[in-house]
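One protein chain omitted, others in place.
Moving on to chain A:
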Amino acid sequence: MLGIIRQKAFAQSLQRIRPATSAWRGYSSAAKEMTVREALNSALDEEMSADPKVFLMGEEVGEYQGAYKISKGLLEKYGPERVLDTPITEAGFTGIGVGAAYYGLKPVVEFMTFNFSMQAIDHIINSAAKSNYMSAGQISVPIVFRGPNGAAAGVGAQHSHCYASWYASCPGLKVLAPYSSEDARGLLKAAIRDPDPVVFLENELLYGESFPVSAEVLDSSFCLPIGKAKIEREGKDVTITAFSKMVGYALKAAEILAKEGISAEVINLRSIRPLDRPTINASVRKTNRLVTVEEGFPQHGVGAEICASVIEDSFGYLDAPVERIAGADVPMPYAANLERMAVPQVEDIARAAKRACYRSVPMAAV
């Protein structure tokens, strides 16, 4: 299992990792590092190379090389018929993408951020998610909607919303949230190959983060299963679930807890829908305590669903009330100090875990 080693020196890596991955097999001794950005870029490249039906569309994906440089080099390699710059009209181009998927193509639709997907949500839900069902299997929609989701840094209320629970509540959609470069590569490839509509929630602040990747991950056939969570760190005292950027925070919290004698098991959900209930429940049956972590708003959130699942299936195993750490219940403020209060921090996760282990008493006891 790979530990997560982050080296800041590589974070601004300008090295381009070539998508022809078999060349890496020769360098087996040292672990290769890859940023999430490179992971996504290489996954897109390989899937476009493997299947001519796959194409990419979105704002600035072509000539600008991608607003966050995720699609760098793809226009040059695949041409304007497969990498399409769209006008700033999400409802229009998303509908066009879904229509192309109806016909059998495999579009990858990029939202510059998922906040803008709200302009197109009717097509994601009503035109994509429900079609296979309504047509009794005739109209399948092999489309991927991808882009950065959730909070960034100082971008304010309209640009910081997390849509994980919004999309994950809808049957017919699959919703993925990668954390590491391995996740980014394996899950994006799985999403593109999957015959159903997939909402792929990236994170802007993770794009530049570097993770080690094995030769297996670098291979062009690498794929991760949809619907399976990953146990990033094994533990026995408390289960911490997280996805996307919060996985890194949960791992940091686990380090702090370890120093205080608490062994935390960190689960990287990877898949929000389907949610890996068996893995989560098996973990809670082992540890008897649960802390859910997410950046999005708490009410009706991902953590709420996880808590419900655990209470329904593993009630007898719980030794403490379930704990939820989430974004603050307010629109995202701009001021740096308020923003810090509005987004979960490592100390919040550690504190909640300690409460679950009855090591501390909540301040605002009701």
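The rule we apply is simple: a contact is a pair of C-beta atoms (placed from the backbone, for glycine too) under 8 Å apart; a residue touches a chain by one contact, two chains touch by 3 or more; residues count from 1.
The definition used in the following text is that contacts and distances are computed from a predicted model.
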TODO: Write down which listed name, "TP53 regulated inhibitor of apoptosis 1", "Chromatin structure-remodeling complex protein BSH", "Pyruvate dehydrogenase E1 component subunit alpha" or "BBS12 protein", is the UniProt protein name of the chain that is not shown.
DONE: "Pyruvate dehydrogenase E1 component subunit alpha"
Task: Contacting the left-out chain in the complete assembly, out of A:Asp45, A:Glu59 or A:Glu182 - done: A:Glu59
Task: Selected residue (touches chain absent from view) among A:Gln119, A:Ser214 or A:Ser309 - done: A:Gln119
- [ ] Against the chain that's been left off, what residues of chain A make contact? List them.
- [x] 59-60, 63-64, 67, 85, 87-89, 91-92, 115-116, 118-119, 152-159, 298, 323-331, 333-338, 341-345, 348, 351-352, 355, 362-365
